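Now for chain A:
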Amino acid sequence: MLEVTDLEVFYGNIQALHGISFKVEKGETVTIIGSNGAGKSTTLLAIAGLLKPQKGEIKYLDKHLDKLSAYQIVSMGISLCPEGRRIFTSLSVYENLLMGAVQRRDKKAVRDDIHWVVSLFPDLKDRLEQQGGTLSGGQQQMLAIGRALMSKPKLLILDEPSLGLSPMLVNQIFEVIAMLKNIGTTVLLVEQNARQALEIADRGYVIETGMITMEGPSSVLKNSDRVKSAYLGG
Partner candidate 1 sequence: MNKNKHALYLMISMGLFFCAVYLLDAYGNHYYQRVSNLMMIYVILTVSLNLSNGIVGISSLGQIGFMSIGAYVSAILTLPPGLKEHWLTGLPHWMSTIQSGLFPAMILAGILAAAIAFLVGIVILRLQGVFAAVTTLGFLIIVKVVAENWMTVTRGGRGISSLPTYTNLWWTSAVAVITVYVVLRIIRSPYGRSMLAVREHDLAAQSIGINAPRIRLLAFVISAFFTAVAGALWANLIGVVSPGSFYLWLTLLIIIMMVVGGMGSVTGSVFSAIGFTILLELLRGFENKIAVYGISSIIFAIVFMLVIIFHPDGVMGDREFSWDWFKRITPLF
Partner candidate 2 sequence: MSHTAYFFQQFINALSLGSIYALVTIGLAMVFSILRLINFAHGDLMMIGSYSILMLWNAGVPVWMAILAGIVLCGIAGVIMERVCYRPLRGSAEMTTLLTSFAVVVLLENGVTLLFGPNTRPFRILNFTSPTFSIDSILISKIDVISVVLTLIILLLTTLFIKKTTIGISMRAVADDLTASHLVGIRLNRVIVSAFFIGSLFAGVAGLLWSARAGKLYPLMGFIPVVKAFVAAVIGGFGSIPGAVVGGYVLGFAEVFLVALLPPELQGYRDAFVFILLIFILLVRPQGILGAKTMQRRI
């Protein structure tokens, strides 16, 4: 479904990605793990069309993404829930969710989907009119995921959805991911929380200083010594 080959991205003169290649098949849940500054977010932003790669290609459903604008990529069914939430703080929760569906014309179905998102994240239920910026950090993260779901993505990309959340909220978020997986959504998950990410994913990649250094089925990665010592705390 998504195929990234030899991706190189620069910030000015600084090269952040040194040729990254990976694949996500339809219906799979794939995780990318790696330490801070490894280039995970950079990879995702390039897929979403916010960064232009200098080299390499990004193919999605056999079409090239690297020349498209961000909105065109969204309309092809890719949705990125960015690192650090980035909800619209001055918009209400309801409006945030509407913006997630900004390209959809089926107004009625959008309203149903808002109900669906609220059912996934009951915390948001009584807060639809509340300003996004006044939500708690955890609620904002749920809103960010909910907003990403509102475009009905075929491929959902999540950048560190569990960052800064209490264990209970982390579990809740992983439950939602599991549920999405069950209804057939393809998920590309970037996580610091490698343990849970590998638990839920079918396959995984390890990225270090802009390069993929390991890949394989989650069960294999989980038991590899290198992954254990570097990302699973021994």
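In this text, a residue touches a chain if its C-beta (ideal position, glycine included) is under 8 Å from a C-beta of that chain, and two chains touch if they have at least 3 such contacts; residues count from 1.
In picking the candidates, the idea was that all candidates are chains of the complex that A comes from, given by their letters.
Quick caveat, the model's predicted, so the values are computed rather than measured.
In summary, of the candidates 1 or 2 that share the complex with chain A, the touching one is 2. Chain A contributes residues 48-50, 70-71, 73-75, 79-80, 82, 86-91, 95, 98-100, 102-103, 147-148, 150-151 to its touches with candidate 2 in the complex.
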